[in-house]
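Just passing along the structure, written as structure tokens.
Missing here is one protein chain; the remaining ones are kept as they sit in the complex.
Going in written order, the chains are labelled A and B, and every chain counts its residues from 1.
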Amino acid sequence: MVNEALFWIVAIITVTGSLSLLFARKGAHIAMSIVTVMCGLAAAYVGLGAPFLGVVQIVVYTGAVMMLFLFVLMLVGVDQRESLKETIKGQRWIALAGAGGIALLLISVIGRVTLYSPDEFTDGNPEEIALVLFSDYVLVIEVLAALLITAAVGALILTHVPRLVPKHSQVELAEARILAGADPVNKPMPGVYARHNALDVPALDPEGKPIEDSVSRVLEIRHQTQEGAEFRHQLADADNPDHDAQPSDAPPRDSHDRNPRQGKGESR
Amino acid sequence: MQSLIWLAIALPLASAAVLLLAGRRADAWGHWVGVAASGAAFLVGFFALIEMLGKPAEERALDTTLYTFIPGSDLQVDVGLLADPLSITFVLLITFVGTLIHVYSVAYMEHDKDRRRFFAYLNLFVAAMLLLVLADSYLLLFVGWEGVGLASYLLIGFWNHKPEYATAANKAFVVNRIGDIGLIIAMGIMFTTFGALDFATVGQLAGNASTTTLTAIGLALLLAACGKSAQFPLQSWLGDAMAGPTPVSALIHAATMVTAGVYLIVRSAPIFNGAPDAQVVVAIVGAITLTLGALIGMAKDDIKKALAASTMSQIGYMMLAAGLGPIGYAFAIFHLVTHGFFKAGMFLGAGSVMHAMNDQVDMRRFGALKGAMVVTWVTFGLGWLAILGVPPFSGFWSKDKIIESAFVGEGWQPWVFGLTALIGAGLTAFYMSRLFFMTFHGKARWTDEVHPHESPALMTVPMIILAVGSAFLGLFLAVGDRFSHFLEPVTGHVEHHEPVLPVPVIMAATLILVAAGAVFAWLKYGRAEVAEEAPAGSLATITARNDFFQDSVNRAVFQRPGQHVTRTLVYADAAIVDGAVNKQARGWASIGEASRKVQNGQVRSYAATMLVGLVIVVAVIVVGGL
Partner (left out) sequence: MNPMNYVILAAILFSIGSAAVLLRRNAIVAFMGVELMLNAANLALVAFSRIHGELNGQIMAFFVMVVAAAEVVVGLAIIIAVFRARQSISLDEPAELKG
């Protein structure tokens, strides 16, 4: 007989895991839930006397198929959240009625039949499976091999993007950039001449003026830079020793109202 | 040679094919090929005649089957050629006159850049016409019948760059189609009645058929004959057909093709002999046309149209004779032969005059041409004397016999037909003399730029030969009733009938009327001044000048109602037939429009449909399996 405890564990794991399909919002969460379901099913297979299939289930489904799903989720954007609001009129009710209906029908049929099940049962160990597979079903195996190869080639073709323009080498790219009028010299690093060795602070030229180009353009667009102006008075302090130098780690007062707060808000 | 008579058809046909296919390459020599083909056909016919004359009268007909044309189970038609005295007569007429006209055309069409094409069409016509007269069944005759119709159409519209000429060609073609319907109907009735279409079987079985059937066939054949021979009421196309080059008018629209109707009637003698009513109708049609043609001829100033009216009238004579039954058949053909000569001669003469007068056709601008064109004058004069019926010229022998035969019979018929023919002779004399005097006598009324001159020998020689024929052929064939006896195997032997008036009286009356007509014409158009512009004329003149308003009548009686019927049918088609179909289609379209909404394009809806379907199927299985 099959182990009853195992059955209930498997049933709870698989049903709760699969309910995530209906209620979870993030693709990655769903995928991980399904991985759990697959593992539960593998346990069920072992419990039903099919250890070979249980192993194959783990290797193929949790190891390959679900990982492939995760890869694709990453490719199309793992951050996508899906709204569960239904857009097609009546679809939710039709779907629930259909699914419930099929479940009811199947269970009513299953509950009505009684099948003789033998107590002694030969486990589906790999030797016996192999014996059947490669004797009775050898032709099917061959056909499936062809199907797998075809599927692989088909996937390659479907995802292949033909190259429209010839590939450029790095040398060509560099030359094109120079021809377009770019500065051949590296831009100055940010903050290296300042007292803050930070990315969001522009470098200062020998006259003490900030060099705008030294800060990454991205930071500028996000308003996460600190202007070089606040360091002027530090320079002025250096020129006039009678003023006390402010602590270097304290942010200048005039920069408080804009940059750091905004930057914090944006970058979480 | 009689069994090789198919050569007479094949040679011109091959020549026509060569001329049409060779294209411009044949421009230099093509016309001589045409002349040679026509001449060769004449020789074939001539030797066939000699062979035929060597046999006893009963064995002269020879039917050669070339191959099976339509191998049906019920309808089997062979392509067979029947060379008997009647068809040989036609073969010789067609090829002889045809060859002369070919020769004439070489000179007449010299300056036309399409002369080769012209000769190809002429050859095509000769071949088709020979097929028509040599066929041994109505179906094969119909092939030739359509062939000459095609050739006629092509040649009337030969200068089709002028719209009115192309219109004339179309008109001839369309009117001929009406006649063709008659022939097709006649063939249909024949097939259902006799089960065959060849002359021999039809002739044999005609005696057994009912008079009603024979009358129906006869009237249908008469319709065909009317279309082809320009008889009332289908005469309207012949005047316009003069748009074609003059040799065409001479060959097709005077000597040969237009007489095909007479041939058809005579060839169908067994049918008409059994249908006296149809015969009377034929005679009435002939009488009406001969009067109508004569009246139109009196009013026309266009030399070719006057001659065309005369042709119509003379064919009316032939139809009248053919309608008289066996006593008239031989004379109808006799007049046909002599008419073929003198009318072709006169048309060629008219062509010669036009050649000299820069293609003018208005007789009121001719006059006094006898000095400038002596040969034309003499040859035309001989034709004129022949058509008048002056003894001893050809017309006298043939036409006088027709008038005589018209007086034979009982009741009202001899008086009506006889007197019509008699008066027609007087009218003919008047209008032909008018034409002759206006053209060749009186004062010169030429337009300034013309300088009349005699035509070249290639044109005058055919005219001379035809004039000789016009003068003496009648006498030659009439002596001892040679021609009638020659045709007897076909037309049947006829006992001599006495006319209702004594023959000398009829002859004298005819000659007096002819003389009166000619003298009257001389007084009016020979001695007196002829106005250069046509006078307004009386109502009768205007009527005749406009061909008795036949076009207007046709338009009012046939074209307008036809158009109305067409319009009504088109409307009914659009409203009822199309309406029903469109309504139905609109219904289906709206069903489609409604069911379209089911396809909302949402993948998940489709999946839901599948799942619901699955639930239903499983439910049916589960509930059904309980």
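Going forward, a residue touches a chain if its C-beta (ideal position, glycine included) is under 8 Å from a C-beta of that chain, and two chains touch if they have at least 3 such contacts.
Predicted model, so just to flag it, every value in this text is computed and none were measured.
Across the interface with the omitted chain, chain B contributes residues 596-604, 607-608, 611.
Where chain A meets the chain that is not shown, the touching residues are 1-4, 7, 10-11, 14-15, 18-19, 21-22, 27, 30-31, 34, 37-38, 41, 44-45, 48-50, 52-53, 56-57, 60-61, 64-65, 68-69, 72-73, 75-76, 80, 82, 86-88, 91-92, 94-96, 98-100, 102-103, 106-107, 110-111, 113, 115-118, 120-122, 124, 128-129, 132-133, 137, 140, 144, 147-148, 150-152, 154-156, 158-159, 161.
Rule of thumb we're sticking to: only the chains that are shown with their structure count from here on.
Averaged C-alpha coordinates give centres for chain A and chain B that are 98 Å from one another.
Residues 600, 602, 604-605, 608, 611-612, 614-615, 618-619, 622 of chain B touch chain A in their complex.
Those residues of chain A that touch chain B in the shared complex are 88, 91, 94-95, 98-99, 101-102, 105-106, 108-109.
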